[in-house]
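Of the protein chains in this complex, one is absent; all others appear in place.
So that you can tell them apart, the chains are marked A and B in the order they are listed, and the count of residues begins at 1 in each.
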Amino acid sequence: MIEAIELTKEYKQGHIALKGMNLKINPQEIYCLLGSNGAGKSTTINLFLDFIKPTSGKALINGKEVSVKGAETKADIAYIPENLMLYPYLSGLENLDFFCGLSGHTKNREELIELLIGSGLQEKFICERVKNYSKGMRQKVGIALTKAKEAKVLLLDEPTSGLDPKASNEFSDLLVEMKEKGLAILMATHDLFRARETGTQIGIMKEGSLLQSFSANEVSFKELEHIYLKHMH
Amino acid sequence: MYKHIFAYEFKKMTTDRTLWILTSVLIGFTLLSIFNGSEWVKFQNSNLHKIKVHQKQRLEKHKKDIVEYSGKHELIGSEAPNSAFSIGTYTMLYIVKPPYPNATFAVGQSDLYPYYIRFSSIDRSNMLLNEEVLNPVNLLIGKLDFSFFTIYLIPLLIIVMTYDFFASERELRTFILLRIYYPNILKFLLIKWFFRVGWFFMVFYLGIFIALVLFSPFPLNYYDWSTLLLIGISSVYALFWFALCFIINMLNKNSLFNGIALTMLWLFIVLLLPAVLNIWIERKYPIPSRNTEIVKQREIKENTDNQGVFRQYLKAHPEYHAFKSDTIGKNVIAGWYPSYIVSVAVIDSLNDMSEQKFKNSLTMQETKLQDFSLISPALITNLAFNQISGNSYIDFKIFKESFKEQQSQWRAFVYDHILKGIPFKATDLNRQSNFIVYKGHPFPIDDNLRNLLWILILSIILILAGILQFKKNKYEK
Partner (left out) sequence: MQKRLFLTRIIRLAGNEVTAAFRDGRMILLAFASWIIFFSALYIGYSYYRTASADRILSQHQVRQLWLQQEDKNPHAAGHYGTYTFKPLSIFSIIEKGTDPYTGEAIRIETHKQNPPEVRTAEDTTFLLRSGEFTIGFAALYIIPLLIIIIIHGMISKEKEQGTLKLILSQGITKTQLLLGKVLGAISILSVSILPVAVVSGWIIFKNVSTEENVLESAGMLLLSYLIYFMIFLFISIAVSAACETTRKSLLLLFTFWIMVCIIIPKLSVFTAETLYPTPSAYEFTENIEKKTFQGGYESISHWQDLNKKAEKKLAEKNKTNNSKAPSVNVFGYALQLLENEGHTTYEHNYRRIDSLFMLQNKTHSLLSVFSPFTNMKFISMGATGTDVGEYFHFINSSEKYRRSMMNILNKDIMEHQKNKEYKGNEKLWKQVPDYSYTPRNFETRCSDYIFNVQLLVLWLIFSVFTVVFFIKRLNL
């Protein structure tokens, strides 16, 4: 479970990036955070990742406060940034093995291959060096990492940005698959279409505030667009 | 976990060939530099061997000539083989300073100063050339010996190996994943850093061992604890550079900054600081002008040729009164000999005084250098190499003093024969070996141990400071 209680982040320059956010994401839910650049989406993600400390409020992962028990909470988290970077001179398989080993979830070669294929990576690319991978292929390795880690929570920051429609679609399918397996997923995105299609909950942010939160099923694609643009003006 | 991280560090560094290139360069230059040093030692040893053999041959011949000549002449001519006068003037002895085993690692100053000196009872150091025949251009550029490689090139290899071990993770953006998958980033970085340190030392020691097996001019059992101390100091010097790379990485700048900063530090610590210190020391403790001393000696020599001075000297040195006649006992004395002996004696004492001035100044410079060396690990290491290899200025200075002692002993023996008119017997030539081996003197162990400890402490301080800096940093991305 992902939970934010009056979560606030103010920077030294006086800029308030996040104002008293309240959020709860249960397992088997995909919460899509929408908003323009600088709305506070990435700040929210970074707070849950313990990359930055909150000014006030709490960020909780499975009931544990992130800023207090950072190392413990990371054991349950997987993260896919906008541009997932791996070691360019290692293959996808080797990168997966490396990070799995680091997180303590060591797997044998067959298991790793199965994970990569299960994440949509074509078999012929598994042993290729990552420097030859496209962005979509790297995202798939990221998904494999999440599965390998048996994470309970998945955080994503603009994961489909720069992907072609096919790759984006494949990615969404994988997310839904992982949601079904019981993950709580928080995704920051600009992609209204993917948010409506994939998400179970949608939140709209502007200037650090979560303005509106609703179930994805409650609105159509057109309505979602209308609500979004209304808030952005 | 360590094995896992080591294995992948190895993989990462070998797939982009960095590790292989660095390993080849490290081993290649270790072998080449030790080979270079050992060739110089072999050259020295072969010279000394030649001198030893020739001296033995000369001694045997001279003994034979004395036996043949003895008893067949009423008066012993000034050029006779058993004439004390002739032996005193023309029989040459050598004192030699054989290279230590550790000289394989550092040529030091041995290409500038003589390591064998020829003398007679009259003349000090009378070879045509006192130092080896070396191209001044080669002396200027210098040899690529192990000490040069350690002090100047190893830091650069370490910088290339380590300058971005942390910065690269941030620049590749793999740092984000690392923070998720291995939250104890500091431990991860320390393991990464330690992999490099471990790999370096493994290859370094292997290279030294292979080089010694292949090229050593001495059997391996000649190397003792002093060699270990020398390698120990080289090791802590390398560790210092690893520590410097560590702390620079912990400043959380990009790899470009790291590269420039470390190169500037190298330039400063290894090149500029010693050069500036040298200038300061030379100005504070200037060496007197040798040209002025030459002129002074010319003056004295001219005066000692004067008969008045000669008579005055004889008055002051009654032991030389026998020189008033042309023969002493059965020995004929060449006419120029007495005044020459006097002028040599006077000039020698003047030389000793002026030489003392030079020695004092240069010793003072070396002492101050030793004191200030703590500001630069490069300087400490350089000093250690010179001292432990027996090729420092002090080593040659003491060698020269030992030579003077030997020469005085020989002179006293020969002059005694001359002044008492006693011809030499063949067995008299055994009185002092004509090939004297200088035993050497111990290097300052305490100073070197203290310096080793100092560099080690400095390295530990840098690493701890790096760790503190890391903890202070905010990694917001």
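The definition used in the following text is that contacts are C-beta pairs under 8 Å (C-beta built on N, C-alpha and C of every residue); 3 or more make two chains touch, one makes a residue touch a chain.
Keep in mind that this is a model prediction, so the values were computed, not measured.
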item	value
Among the chains presented, those that the missing one touches	B
Listed residues B:T23, B:S38 or B:S86, member touching the removed chain	B:S86
Hidden partner chain, touching residue among B:L128, B:V213 or B:A316	B:L128
Contact partner of the left-out chain, one of B:V67, B:L214, B:L228 or B:I279	B:I279
Touching residues on subunit B - with respect to the absent chain	32, 36, 39, 43, 47, 50-51, 54, 65, 79-81, 83, 86, 89-91, 108-109, 112-114, 116, 118, 127-144, 148, 152-153, 156, 160, 164, 171, 255-256, 259-260, 263, 267, 270-272, 274-279, 281-282, 287, 289-292, 294-295, 298-299, 301-302, 305-306, 336, 358, 362, 365-366, 369, 379, 382, 386, 392-393
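Just so it is clear, only the chains that are shown with their structure count from here on.
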item	value
Centroid distance [mean C-alpha coordinates] between subunit B and subunit A, Å	64
Residues of subunit A touching subunit B in the complex	46, 49, 51-52, 70-71, 74, 77-79, 81, 83-90, 94, 98-99, 101-103, 106, 129, 145, 149
Footprint of subunit A on subunit B - complex, ascending	1, 4-5, 8, 11-12, 15-16, 172-174, 176-184, 188, 474-477
